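With one protein chain withheld, the remaining protein chains of the complex are depicted in position.
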Amino acid sequence: MSDQMLPPLTLILGGARSGKSSYAEGLLTALPVPWAYIATAEAFDDEMRRRIEHHQARRGAGWIQYETPLDIAATLSGDAADQPCLVDCLTLWLSNLMHADRNIAHETDNLVGALSKRSAPCIMVSNEVGLGIVPDNDLARLFRDEAGRLNQRIAAVADCVVFVAAGLPMTLKG
Amino acid sequence: MSDQMLPPLTLILGGARSGKSSYAEGLLTALPVPWAYIATAEAFDDEMRRRIEHHQARRGAGWIQYETPLDIAATLSGDAADQPCLVDCLTLWLSNLMHADRNIAHETDNLVGALSKRSAPCIMVSNEVGLGIVPDNDLARLFRDEAGRLNQRIAAVADCVVFVAAGLPMTLKG
Partner (left out) sequence: MSDQMLPPLTLILGGARSGKSSYAEGLLTALPVPWAYIATAEAFDDEMRRRIEHHQARRGAGWIQYETPLDIAATLSGDAADQPCLVDCLTLWLSNLMHADRNIAHETDNLVGALSKRSAPCIMVSNEVGLGIVPDNDLARLFRDEAGRLNQRIAAVADCVVFVAAGLPMTLKG
């Protein structure tokens, strides 16, 4: 019944350091333990390592950690299928897909398919990156376009979509 | 009477790939055909050509297309005066004005004047570009300032203003 407290899919959008991850964790940890943390970050440099550690330190016990830079669909429909999940974050997942030269449209279809089969709640965190000036370089423009498309796609199938600014939620859907 | 379904002026704001154009098209195509599409884009390179074709492919029959990189006021008060219009987008129009060395304040006054004389609905799409870090170069900063001023000016005279994120609307006015 506790799973009824959250719908199957919630998307949390926000900018850098907007408090979106903390907000998402707060939603999930209102449910009974354990909670699955599906991390898309890879510690390939010191700055990223510090960011990951900063996030891990803020979370306490009760979390099952999955390090899943690419295959979050497999984790969501496999080991974590019956667990309340937090995916943090979709934007980094997209970046990882692009670096690995994966087919974005195909991977997004896979993800949407995996989400549609779950009943345990899933909260996905994603960055809004399209509200600044047009980037100078081609790759940044392409990334921005793909990130916007991915957010639209997930928002369309989500039960609830929340935009977080300065730690405060605005409900866009649900 | 169907024109009563939309007020004379609606402004749709959003980031890159936020779904703002699709949302605007959805509003307009709820009215009977024909609909005027006032395109401010010019296909001066391959990337822009692909973006224009992507947008055109998404739209179907029923549209009268106007290619108007600069003189949207003339189109709105001339050939398209009695047609429900979609102007896509103001941000590109501003960029075109700056490249053509037009007087922004004067052109904006003209546009607001033309809009004030219409009774057929007009939907204008515009980018929000001021929510990132301050750009390095002078021209980008100037553009960002002018884009912000233009959005404020149109929002002040609009009957309805909607902010779109991930394809979902937040009503700011109306």
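List of remarks:
Letters A and B mark the chains in the order given here, with residues in each chain numbered from 1 onward.
Convention: contacts are C-beta pairs under 8 Å (C-beta built on N, C-alpha and C of every residue); 3 or more make two chains touch, one makes a residue touch a chain.
The shown structure was predicted, so the numbers you read here are calculated from the model rather than taken from an experiment.
Touch with the chain omitted from the figure is made, among B:I38, B:I72 or B:A147, by B:A147.
For the chain left out of this panel, the touching residue among A:M98, A:A120, A:A156 or A:M170 is A:M170. Here the missing chain is touched by one residue of A:L76, A:L111, A:I133 or A:C160, and it is A:I133. Interface residues of chain A with the unshown chain, by the touch rule above, are 14-19, 128-133, 135, 140, 143-144, 165-170.
Think of the hidden chain as still there; on chain B it touches residues 11, 13, 15, 128-134, 138, 141, 144-145, 147-149, 151-152, 154-156, 161, 163, 170, 172-173.
The working rule: only the chains that are shown with their structure count from here on.
Chains compared, chain A against chain B: the Cα-based superposition rotates one onto the other by 120 degrees, nearest 5.
Annotation: 31 Å between the Cα-based centres of chain A and chain B.
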